[in-house]
Each structure stands twice: as C-alpha cells, then as structure tokens.
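Selected chains only, in their assembly positions.
Letters A, B and C name the chains as they come in the text, with residue numbers starting at 1 for each one.
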Amino acid sequence: MIVVMKKDYTSDDINQVVNYIENKRLKVNVSKGKETCVIGILGDITEVNVEEVQALKGVSKVLKVQEPYKKVNRLFHPEDTIININGNKIGGKNLGIIAGPCAVESEEQIVEIAKQVKKSGANFLRGGAFKPRTSPYSFQGLELEGLKLMEIAKQETGLPIVSELMSIGHLDEFMKSVDVIQIGARNMQNYDLLKQVGRTNKPVILKRGLSSTIEEWLLSAEHIMAGGNENVILCERGIRTFETYTRNTLDLNAVPVVKKYSHLPIIVDPSHGTGSSEYVESMAKASIVAGCDGIMIEVHNNPEKALSDGQQSITPQQFDKLMKKIKILSSLED
Amino acid sequence: MIVVMKKDYTSDDINQVVNYIENKRLKVNVSKGKETCVIGILGDITEVNVEEVQALKGVSKVLKVQEPYKKVNRLFHPEDTIININGNKIGGKNLGIIAGPCAVESEEQIVEIAKQVKKSGANFLRGGAFKPRTSPYSFQGLELEGLKLMEIAKQETGLPIVSELMSIGHLDEFMKSVDVIQIGARNMQNYDLLKQVGRTNKPVILKRGLSSTIEEWLLSAEHIMAGGNENVILCERGIRTFETYTRNTLDLNAVPVVKKYSHLPIIVDPSHGTGSSEYVESMAKASIVAGCDGIMIEVHNNPEKALSDGQQSITPQQFDKLMKKIKILSSLED
Amino acid sequence: MIVVMKKDYTSDDINQVVNYIENKRLKVNVSKGKETCVIGILGDITEVNVEEVQALKGVSKVLKVQEPYKKVNRLFHPEDTIININGNKIGGKNLGIIAGPCAVESEEQIVEIAKQVKKSGANFLRGGAFKPRTSPYSFQGLELEGLKLMEIAKQETGLPIVSELMSIGHLDEFMKSVDVIQIGARNMQNYDLLKQVGRTNKPVILKRGLSSTIEEWLLSAEHIMAGGNENVILCERGIRTFETYTRNTLDLNAVPVVKKYSHLPIIVDPSHGTGSSEYVESMAKASIVAGCDGIMIEVHNNPEKALSDGQQSITPQQFDKLMKKIKILSSLED
C-alpha cells in the first residue's frame, strides 16, 4: 500500500500516518520529493482499513499494491481448486456442464429436459425454483414445490441439482434438496446471504454482479470462504454496459484474469451473457477455448412457452449439437 | 406494447400472438407492411409477460409503450406523496434533512453528532449499525448495540432515526428501534428483503443500485408498494461509470426524471454520490435546486478517526455552514 | 417506426404527425387506446428524421422497428462480403491474420518483425506511423518516415500493409503507401475522415469506438459506404466499462451480433481488447471460435523496449505458438 501526501503536508501529518501503520506492526518507508511525499507500507495489509488511512490529515490518496483478498488469492494457493460434487468434478481440467430450464415449471418439463441434457453430456441439472424478477407482477417460480420436482428429476437421471437461493429463510430446504447453491448476480453483495452459505460446506456457484468488478466479485467469494466454505465456483454471466443489441456484455476477459488471480474454478453462462438463443453457441464455444472450467446453459423443450427467459433458451436438439462441438474443443491440447 | 414480427413471419405466427393477447382480454391492432408486420397491444399490460411474448415464434422484438410500474406511477397518482414521520414531512414542498455518521461508533459519538446536526437544522439522524462491506475483514458495524446507541441519541434530541437493514433476521429489532428503514444500494434488488419490508408500514428509504436504471429502481419500489407499504422514499446516491476521479457519478438528472414518472419523494446522498467531503457542498446545493425532497449527508465529529467513510464525511461545522446555504436556496420560489 | 403519443394528446396532434409522415409518402396506421394512441409507420424510413418526429406536439416517444442502416444491412445483402487485398481475402471463410508492432520504430525492427510474423502465418503487416496518444508528451510515431519503413518491409516480405490514418491531410500519402487504411477507435465518429475515405476505393478497417454501440459502429460504416467505398472491415477492440483489471472489455458478443445484422467482415483485436500480453492468446482463440473473420495482434521483437503498448505486445515466438493453435481451431468444421 502506498500513501501519497498532499502538496502542503506537514511533518506532523507524516508522523500520524507512520504511527498509524507502525501500530499495525507493519514496516514503513518514507520518500520525500520536491512536490510531494510518498509513504510505502510493506507486509500483509489485509487488516489495514484503507478508508481510515485515506481520512488521515494531509493524505491525498492511497494506492493499493497487493490484492485485498487472501483465501481466494492464487498467490497463497498456487494449484487449481477442484470441487467434487457427487463424483462430478469442476476445476483443473474438469468441465462442469450445467444445463436445464430457467424456471422449473412442471414435473414433466424438468424430468424430460433432465433426461435429454444428460444424454447429450450434461453432468449437472439447473432449474430455478425461486426467481428474482424485476417486476413484482412476473412469475416468481414454483418455490418449494419447484425444489421437489428437481429432486424427482435427480432420482430419474442421477444429475446433481443446481438452484438459486434468494433468502436465508430457505437455507435449510436447500441444504437438503440441492447439490450446489447458486447465488444470483443481484445478490452478489447480499452479505447476509454470503455469510450464511459460508457457514455450510455446500458447494456454491457465485454469479458475478451486473456491474461488479472482478475484484469485488473475488471479495464476495472471500466473504464465503472467510466463513469456512471453500467450495466456491465463480460464474461470469455478462455485465451491464451501454450496448443495447445484447441483454448483457459477456466479459470473457474475466476467464484468464480470474485464472491469474485466483485458484477457484470459473464457469461461464452464455445464456444470460448474451440474452439471445441465437448467440449462445458462439459464446459457449468461445468460453471453453478461453479456458473456463464449465458452462451453464438454459435449455427448454419448448422455449416459446417458457414462463421465463424463453428468448435465451436453446432446445435440447440445439444443446446436443452444441455438446458435440464442445467435446471436440475441450479435447484439444491447451 | 408493440410486437414487431420477423421478416419471414407467417400468418400462423400472427394468429398465435393475437390469440395470446386476446386471452389476456386486451385489444390488438395488426398492421402489415411490405417488410414487416407490427402488432399493437393496448390496455393495461402490467400482467403480460414480455418474455413469453418475445419467445413466440416469428416475433423479432417487443417494444414497451407504457411504463411497467403501477403503484409508483404518477399517471395513476398525480399528487406528490408526502410521508409524515413523527411530524417530520418528506415530499411535496417538505425537505428531509438527514445527517449523521456513516457508522455508529460509541454513545458519545452518536449523541454528540445528533445534537450538533439538530442545532444546524437536520430533522432526521442517520447512523449505520450494520454495515455492508466489500471486504469481510473491514469493520462490520456495532450491530444491535449500534441500534441501542441510536435510540439514546433519539431520546436526547428527538430526531427520528434512519438506519440500514441488511437481513430479514433483524426486521423485528428494526421495527422497534428505527423510524425509517434504509435499503442500501447493494440490496436494491434483494427481493426477499423488499417483500418483507413491504409487509410492514414502516417508512423505507430505497437507495438506487450502483448500476440500476431508474426504471429498475421504480420497479423495486413497486415490489415494496405491492406488499402494501406505500411509505417509500427514493434516494439517488450515485451510479457506477468509468470515471475514476470520483467514487460514483451522482446522477442529478434522476431528480426531475423521477418527479415526472413517480409521485414518490426523492432525496439525494451527495456523500456517497461524490465520495469526497470536498465535493459534498456543491452537490448538496445542486440537488436542492434541482428539486429534490431532501438530502442525506454523512457528518462525523472526527472524520480522520471515522471507522468508515471518513474521506466523504464533513464536520459538524461544515454541515452548519452548508445548512445556512440550503435554507436560502430552499426559500427561493421555484 | 412507432410514434407513441402523450396521455393528453389532441386530434390536432395526431393529424400533424399523420400529415408529416404522409408527406414522406409513407403509410400510417393509427391505433387509439384508452390511455394513449400509437401511430405505426411502415415502409423505408431511412429518410425520416426521428428527431423531427420526436419534437412534434403531443409526441411522447418514437420507437424504432427497423435498423437505421441500409448498405451495411444483411437484410438487403444476404451474402457475406469478401474483401480481396492483393490476393489476400478477408470475409466468408477467409481469415485475415494481421500482425506487427504497435508503432514502427526503425527499419530493422519492422522488417525483422514482418519476416517473423509472415513465417508464422500472418498475411498482413500492421504498424503505426501516426499514433493517437492521450498525452501530448508521449511518442507520436515516426509519421511519414514510418510509412516509408513499412513499404520497405512490404518489399521484403510481400505482406500488404495496414496503418492508421488520423488526418485527412495525409490521405494522399496513405493512398500510395498502404493497402488497408485503419480508422482508430477515437476517430470512429470523426465524420470528416469517414467521408474522405468513403470517396476512395481503398479497403478500410473501422475500429469500434471505446463507448460506441454496435448500431453506431454500423452507422459509421454506413458513412463510408454511402460515399461509395464498399470495402469496409469492422474491428472489435474492446469497449470501456467499469472493470479495471483489464484495459478494455473485449465484447465478443459483437461477433455473432455483427454477423446477424451485417454482411461486412468482422475481425478482433485482442491486444487492445485486453491490454495485457498474458491474456492475448486466450482471447485470440476465443475470437476465432466465436466466428470472426480475422485477428489483429500486436507483435514486438522486444516488448520491453517498445515505444508504445509494450505491455500488450507478444513476442514473435509467442505469436508462432498462437498461430499453430489458430490453424487447428480454424480447420474445425463450423
């Protein structure tokens, strides 16, 4: 961490900064120049409160040198984390292929889709029981009934279940029913929810917030890991920009960036990342080649009748065709 | 709502759309052109699922004509909503002046600040007991103890209390202790939390999400109002852009825009909206002149020792000076 | 085009809109509802001035149904455009591999790099003679001398030359020296420059502006094509977002989107799109798989001594390794 003093700093100001830092048992290095003075702080600064330093008298700005996260940081955990869910691995060279409808609508629908995506090569079933909707008047999901229907689909196919948790009030049911808890983009900084899932050992897919930086996303993963749950899978699902031809802007740069800074697995959701079924194939293939650890695809047996996100869901036939291409791409040497 | 068909639509496609709409008891108007066909839907479309229509065969895009919110809409409620909190009004021509520290730190701190801001003209006391922090290693607030200290400050000054609720688990305590519940920017789309406060009659300040459009913000207010709670105050607190010289970009356009589309009061938080104490005065004054119904200002008696947000807090002396200017500006005829 | 009237519109207002449109010899369809009135305009609306309509009395908003571009529109030109530059094709199934240094620095540098990238499989040489720099104090390029050195490299290798034109004052020299004129991101809406290159028949690479929507980008291509020059290649190079771990956010969604809306070739520049040499390989591979018609890569034989963009340039050795992977990926059936 670097503290840059204001032009008109006094020696008292410097002493105050130095004392503050030394009280944290960190080493300080003061360089005075003609125009300004720069104070370098070396060592583990995760417990220094940047805002406190920023507010000290005479301080112009504080520049970070080290990343502010620890448990998610590859620096302290060089090997890729591999998460094993009922024998299905995600991370390292293992791809998680997560497919299913946006929302669970009926037993027939979820079981049928589960069978079809399994046949094509999916190793996880996704399905929304509780749906976060911008409008209070839109379909909110089948709720607990939806979880039950997913359990039936799991019995029929053996596919582990991924579903989104929106309320700490439902954590107990999710612990029993689902294999992977999904935290949605809108809840990426719902710290209460992160804290609660951090106290379990259930694998968690943490979606990137619509306008969250990669650093904030990794810090939200740190919130979960700080509670003791190390089974975190990151999911890039598109960010909000000014572009209007697509629902979101899929940030595939995030794949190699996360691989550099963190050991956690990262998967990609091209369905939300583009918002349109006709772009899903291109972006799913691109994600695999960019080096991600899995993809999450919305598949619906009748997209035109889907109760939500129909326009971005592909059919089981399209998914099957996509999986054939994914298999070839993932078999190429890196 | 307007449905635009794809270039190669068939009459079957049109019939499917028309049937879908007529089943909702809405009127349809079909216009066929050389290149495309456009289907107009008139009437109250709040219960039409745009996504379902978008996914119908042959549909190219769906354009909204009416706003998707109802209870927050000025169209159906032309007069300004005025919210009365223990005799202090916000809305119409009544300004809410909400001041206090980012975080409650001690009895001495909160009582002292409360007394000073009251003397300068504040009519509400703000203070954070539970703090949403990007890093799990930062100070998380005094939690329930913080609420107790705010109650003491209220007893000493009579100022109603505003504090942020982060978890439905604390709703009961907030119902007892605080006068206005604040929903923070990161929880603007935490629908579980919105639903719970919507079932109470406690006034709610709903902060705009970091990257939320005004439409999404009004829809989040609709989530609260749909539950029966009509005491919603909107708070513009800056949005996320590419600019780095300021912490956020304060969107003052939102003031006249919200006034046009909604009857709800809108206040402005220039402390978060700029992120720097030296810009707070300019933006507080500009907010008032732009026509807002109140301001929320971080005030700390010792910003350099503040446990959070010290760099954007102003001192009681600066607040007093600001209030003198606010009084002159707010006394001018519109 | 759809015109939505304000709630309090009068019949005079409607007549004014109808007359305006009928004067343009277009068909009008008026649908009156309980709350509002919607006027549909069918036919070729490229000559209707949306702003004029928007400003008519009683008009609330104008919604576009058709895309506002014509010559770049795939609707009117279904086949892929293939551009042939000295026997090297870009578009359709033909990949343009454009490599070279950010800035031309010396004869030795440019000739050496040209030879190496050619050997690895590049079919175009890029090099900056005039450099757009944020600071007036940074290296501005060798200017006309730079163009001469590129011509020498072309003589030695046969590679056609791509270089950025920043001023209409240099158009004559560029017409003589270069094979493809590049219009940089900062000049994407420099309409004076677009108009001038539109009057030539020289192939043009039009980079997407830092914060330009795909629609604006296609409209800038339309500016060039409207002048008569149909040899336009689009280049996605990353857009500006709030993310700070990468220099730009590469928008690969743009590849299938542009393929849908336009017949023009689209290439991708992962060097600027990521801003860091360590991410270039992942994103170059992802671009190819997403379906682009070429890539533009910054290659420098000594990145640590490069006078500009060293941190995002890869070495000829890294480029050679990348090309081996690109060849495998591009040989896969679509």
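The rule is short, and it goes like this: a residue touches a chain if its C-beta (ideal position, glycine included) is under 8 Å from a C-beta of that chain, and two chains touch if they have at least 3 such contacts.
Remember, it's a predicted structure, so these values are computed and weren't measured experimentally.
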item	value
Number of copies constituting the complete assembly, 3 shown	4
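Here, only the chains that are shown with their structure count from here on.
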item	value
Innermost chain, taking as reference the mean of every protein Cα atom displayed	A
Chain at maximum distance from chain B, centres defined as averaged CA atoms	C
Mean-CA-position distance for chain C and chain A (Å)	31
Distance between the centres, which are taken as Cα means, of chain B and chain A, whole angstrom	26
Geometric centre distance via CA averages, chain C-chain B, whole Å	39
Junction residues of chain A, two or more chains touched	211
Complex contacts: residues of chain C adjacent to chain A	211, 213-215, 239, 241-246, 249-253, 255-257, 260-261, 273-274, 278-279, 282-283, 285-291, 325, 328-329, 332
In the complex, chain A residues that touch chain B	46-47, 49, 51-52, 54-57, 68-69, 132-139, 166-169, 186-187, 189-192, 210-211, 216, 219, 222-223, 226, 240, 303-311, 313
Chain C residues within the chain B interface of the complex	2, 4, 7, 27, 29, 31-36, 38, 40, 42-43, 61, 63, 65-66, 75, 211, 240-242, 244
